[in-house]
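Down below is the structure, laid out as structure tokens.
One protein chain omitted, others in place.
Presenting subunit A:
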């Protein structure tokens, strides 16, 4: 007789458990939405969160599972586990965020299950080892995201952001797919496992085609990751989207895209790296420089965070450049740097957006002057925002600092110090605009009567979770590095 616990060890559970749970929840929510009255729909969000928690449990149970793949395309390995957990945690934060949001505004309730389907796409991107399924996952995520950005149909900004995002996203998909087709053309396979052996041969036979394939895949993902110069949709989409969705774009969508990019590049081009991965470094450098400088004159808080997230993507791309230089024995350290930064980035970014959201609702404006007097209005939220912003800037004792620190150490270790210097120098630039926020936060409000900034318990919980995440990873990085250490990233 099979117990439910045994079922968990069935191959399809092993390989696709989280996806099955989230997708099933999505369908249930979709159907229930017709039944539930408008006022009760927040329970659907709660249900969605329960689904994500269940998926998280499944993912954690299989965290250290032996690499297993269903149909040779989708499955579980350390890579999939780490990124699935990251995606599900950020999904949980985003859903908590929307729980407050859907209670307060008149957005159509579709966004709940759209997020769930996007999460399914993201999980697919994290756990596929075939270019075709990877691409399908990406499109599932992207299409859901386009709709989510434009979900406030009555708001012209929202629709505009959605359209721009979709057009640029389509361009990105086209480039990506074109790049993939080159690789398929010279290797005759789309399976990463088969490709991983063929990299060196491909490069020595068709160097130009290989480099085109590599670059087009990098650039195609670069559209989704808003790397410069493919980032220009970012501020419009971020500012137009409802803020919880913005946090979704900035964290979950980016984490999944980084996961997919990492897997594709490392699996396919693992041998002739030096000539190819260099390009990741160049794009990272451009992204860090442009992202940070263009953020300087921004007054709109969401646009500023959008450019800041462009810059952050640049930081995360830096370790990608080392894959060409590092021996594969040292790769685990690079994977750790990337995943650590993504975890850190998730907490601090969602937290910052949460507070921007509260101010936006309170003042009806996204101008950074809305920050003035925040410390008087709510000392706790002001301190929380200070922590997020300092973490984004990279102050010690926060997760953001250690994230940058590990990446910096990587650049020194693999003698790519020029990237480390750019990382450091542009971080200094970023202090300028981040500290500009803090100055306003602690400035006194000119109004005589100070009204407290109201926030629901849900938002307080969200902010508290993000504060704890940011500080915990900043002070005790072993919390995350310990489970990461010793994962067999490279196997087979």
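The definition used in the following text is that a residue touches a chain if its C-beta (ideal position, glycine included) is under 8 Å from a C-beta of that chain, and two chains touch if they have at least 3 such contacts; residues count from 1.
By our rule, contacts and distances are computed from a predicted model.
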item: Omitted chain, identified by the protein name its UniProt record gives, among "Cysteine desulfurase sulfur acceptor subunit CsdE", "Deoxyribose-phosphate aldolase", "NAD-dependent aldehyde dehydrogenase" or "NADH:ubiquinone oxidoreductase subunit L"; value: "NADH:ubiquinone oxidoreductase subunit L"
item: From A:295, A:342, A:467 or A:480, residue that would touch the chain that is not displayed; value: A:295
item: Option from A:167, A:383, A:435 or A:468 whose C-beta touches the chain left out; value: A:167
item: Sites on subunit A contacted by the missing partner chain, in the whole complex; value: 163-164, 167-168, 171, 175, 206-209, 211-212, 215-216, 219, 223, 229-230, 232-233, 235-236, 275, 279, 283, 290, 293-298, 405, 409, 413, 429, 432, 476-478, 481
